[in-house]
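With one protein chain held back, the other chains of the complex are shown just where they sit.
Our next item is chain A:
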Amino acid sequence: MALSSYTLYVIIGCGLVTFIPRVLPFIFVRKLQLPDVVIRYLSYVPLCILTALFVQSLLVTRENGFPGINFENLLASLPTIVTAILTKNLMWVVIVGIISMAMIRFFA
């Protein structure tokens, strides 16, 4: 059950910088009425962030160059996407994703 002070400082600091951006908008937005265009802008956030997170999982960062392709993840994504379309169920998507990746690593 060791807990070094180094690790403890990191955990508390990381907790704070995670907590503040999550909570600030909930404190401020209550006070003001956002204009329609801002609300429309924000309605695109989930679509764009999830796209960016997904596409990034397909890429490998390269120093001083365009990113390369992560073929393992690309390959595992295909059955995962098909599962999403067929089942529309998050649980199945994750299960098939994990199994696909395990199979790819097992045979590759």
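One rule holds in what follows: a contact is a pair of C-beta atoms (placed from the backbone, for glycine too) under 8 Å apart; a residue touches a chain by one contact, two chains touch by 3 or more; residues count from 1.
Simple rule for what comes next: contacts and distances are computed from a predicted model.
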Original post:
Quick one: the chain not pictured, UniProt calls it what, "Queuine/other tRNA-ribosyltransferase", "DsrE/DsrF/DrsH-like family protein", "Putative membrane protein" or "AzlC family ABC transporter permease"?
Top reply: "AzlC family ABC transporter permease"
Subject >> Residues from chain A at the interface with the omitted partner, ascending >> reply: 1-4, 6-15, 17-19, 21-30, 34, 37, 39-57, 59, 61, 64-67, 73, 76-77, 80-81, 84-85, 88-91, 93-106
